[in-house]
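Missing here is one protein chain; the remaining ones are kept as they sit in the complex.
== chain A ==
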């Protein structure tokens, strides 16, 4: 069980926990605003863009080439941008903090 903290653009803070799945699925299940997850997690829609807290970014497995190419064209992109559907809950460090990009 990992605890993950989502912060939305409206500065709402959600402390969620899960055992499996992706951060996108977790956010959708909890109706976190700004995470639409339209494509269901195949890296096609970029409606799951998040910023990982800088302290945690390096602790996650690196993004694939395909994910990086999607992020490259996104608005509000930062050095710690990721697509939430490509980050697995089981890879998340305890207390991971992410900010929803949109």
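The working rule: contacts are C-beta pairs under 8 Å (C-beta built on N, C-alpha and C of every residue); 3 or more make two chains touch, one makes a residue touch a chain; residues count from 1.
Here is the rule we go by: contacts and distances are computed from a predicted model.
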Omitted chain, identified by the protein name its UniProt record gives, among "sn-glycerol-3-phosphate ABC transporter ATP-binding protein UgpC", "Molybdopterin converting factor small subunit", "L-lactate dehydrogenase complex protein LldF" or "Cytochrome P-450 like protein": "Cytochrome P-450 like protein"
Interface residues of chain A (partner: the chain not displayed): 36, 38-45, 64, 66-67, 69-70, 73
